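Below you'll find the structure I mean.
One protein chain omitted, others in place.
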Amino acid sequence: MNITEEQLINDVTKINLSGRMDIEGVSHIETKFADMTAAPRKGIIVDMSDVPYMSSIGIRALLINAKSVAKRGGKLILLNPEQNVKNVLETSGIDQIIPIYSDINEAIAKVSS
Amino acid sequence: MLVKTILSKILHSVRSWPAVSGLLLLVTLHLFGAIPYQETLRTFSFDLYQMAFPRERVSAPVMIVDIDEESLKKYGQWPWPRSLVAQLLARVLDMDPAAVAFDIIMPEPDRTSPCQITKYMPGIDQALVAKVCALPGNDALLAKQISKGNVVLGVAGIDQGSQQEVRAPPMQSIGPDPKNMMRHFNSALTNVEELDAAANGHAILSADVERGVVRKIPLTASVGNTVLPALSLEMLRLASGNPSFIVKSSDKGIESVGVKDLSIPTQADGSIWVHFSPHDPTRFISAALILEGKLDAEIINRKLVLIGFSGLGLVDFPSTALGERVPGVEIHAQILESIFDGTTLQRPGWALWVEAALMIVLGLLVALAFPNMRASLHVVILLAVTAALIAGGLLIFRQYHLLVDVASPTLLFIVMYGATLTDSLIREEIQLKALEDDLRKQREQAAKAQGEMEAAMRFQMGILPNASLTFRNEHRVDIAAKIEPAKMVGGDLYDCFMLDEHRLFFSVGDVCGKGIPASLFMVISKTLCKSVAMQDDMQQMDVGDLVRKANLEISRDNSEMLFVTAFIGILDLRTGMLNYCNAGHEKPLLAAAGCHPKELSGLSGPPISTWEDFEYKTHSYRLSSQEFLCIFTDGATEAFNLGQEEFGRPRLIELLSNIEMETNADSIIKNTFSFIHNFVSGADPSDDLTMMVIKWKS
Partner (left out) sequence: MIEDSATFRLVIRNQFAELRPMSAWLSETIKAMGGSDENIFNFDLCANEAVTNIISYGYTDQGEHEIILDIAVSGDVLCLKIEDDGTPFNPLEKPEHISPHNLEEAQIGGLGVDLILKIMKECHYTRINGKNIFKMCA
């Protein structure tokens, strides 16, 4: 699994994940993910469009990071997950905790405020 | 040890074999559920448990939204347009229930939907049709509401039909595959697709109705290949936010159903016995009131809401085990209550075995122990055991909510007791009859023997001449004779008759031995004597010779080894000359008033029949007209009193020394006998008392 980041307007960070988000995958990006969501960053968009598979371990990783950002008063949201992955997020009720957006501009607007 | 005793008792008691084998057969049938009518009896006894201790409602987690008479009056007959149902549901959902379930199946699309109605309007403007059909259909409206909350829709299982796919919540099973253990339906009556698709919860609506009575409900059943939960279970699943329902099973069948943290023990086929409380109108709220919005949200908030009918004619009212007829929807409510309160009923798997064990114990008690106990004890035990069993069954029901069938063992106990009792009575009667028969035979035999004795006695007595009477007219002699037999028939005999004009023949004899043989012997002897006496040439009668001849005859037939002592005499009434023969007999006494008695001492020989051929001597004596010749047997001298003292010859002599001047033969005998009686006083006579007294009157 791979992880990259890019800076957007309004101090928003976009983290791009690619690959299977399973035990192995998450183990590769764990530390970097945590770094990328660390202080002082407050607006984070996680781009999921390149993630074909996610298991509970993946959900866990998203949750951990989302919570640490929220504790500092920031926001973390997901962008464009694949349909199957989106189903999983909805089934597990995670979409109520971490909002899902399909439009990048809306996403930016959401995390900027 | 106990087992050994029982086994040995069974083996050694032939009598109990049929009972024990019958018992084993019954118990085997019981274990296989093959006894006819046992199920009926059992169910009836379970109903009695419920009637004795109906369930008390502790919690009230359920509310029934009732489409009742009021509602139908206000809002129209059923079927209502689904848009109205949608409204009702919306109002309910507004009040935030934990879950809602429809106890109603809606299999057909609503024909009152706006678009559908246009079909019934021929010649309607097509543009109008298009607009109308763009409106949401009634089913769509209802579907929308259904999808807004935790709503359960039910299907009804159908045995016929081809296999069908139905919607169901995810099932988790633990243990062997339960699909074959539960109630199965090939297909089902489902709701309109639009509605089913919108619902979160899917359940099966069915109950086991047996002759109009609901006692059991399956909590899970399969339709085709799909396993479904029952309405109550599905409501609980949604209310608790669980993604799946759980079925736990073992080799013996389904053990429980439920959701995480809630396990409801079931029978092996996944059903439960419903624990009934009485009908309660507070469970119901009229749909009309809900539609009018006149209610406090409290009524519905966080409750499990059932939407159903109680309107007459719309549904059948099944009966409960309490004998009440209630709307079916109330039964679902009751199930939910009992799950909530933890008071669901169960007939545990071990119940069958416990009942069998009871049957064996009671059966053995009757077959083996009862025969050795008094009947009064039987009844006490019977009543005590019956009471204990009934009390036990009720107690287990009340405390542990378990259904144990005590009716079967009790009935078995009573029936076996009845059978054993009847068997005993019959046997006793047979025995009694046998005893009676025996007794009768004995009595008959005794009577026969008695009769023989009596006959012999009559015979004997019959041929004893009444001396006084016979010689009443003979003035030349005063003669009297009497025998008091010791037993019925004695061994003593006498005889007296006139040989010819002037000569009196008399004899007194005593057979050694008693009873019938002796008496008969005596009779024989006497008859012989007489006939022999009659034969001889009267003139030349020689008494000694006579006795010799008689002896020859009598000895001949003497198989009993009896012998006779006899005193035989011939008295010539002209002269008073007595010729006599004393064959071993007690020497007679000659008594006269004022004189000391004299012994007639001549002895002629041994008792008759001791020696086959004996020359008996004849003795003579001339009687005086004052003398009384007293002949007696040893019964007089050997009369014993209670102190084993014998009367004795001296006393007799003493007595005879005191006779009076003017006395006669009869009086002497009477006096002597009464004296001897006084002496004996109370002791049983050991021998015949015999006396003959002869006085020659010149």
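Going by the order they are written in, the chains are A and B; count residues from 1 in each one.
Rule of thumb we're sticking to: a residue touches a chain if its C-beta (ideal position, glycine included) is under 8 Å from a C-beta of that chain, and two chains touch if they have at least 3 such contacts.
Treat the numbers as computed from the prediction; the structure is a model and nothing was measured.
Looking at B:29, B:51 or B:174, the residue that reaches the missing chain in the full complex is B:174. Although one chain is not drawn, the whole complex shows that of B:140, B:182, B:227 or B:623 it is B:227 that touches it.
Residues of subunit B in touch with the missing chain: 165, 168, 170-177, 225-227, 242-244. Looking at subunit A, the residues touching the absent chain are 20, 22-24, 53-57, 59-60, 63, 84, 88, 91-92.
In the analysis below, only the chains that are shown with their structure count from here on.
Per-chain CA centroids place subunit A at a distance of 87 Å from subunit B.
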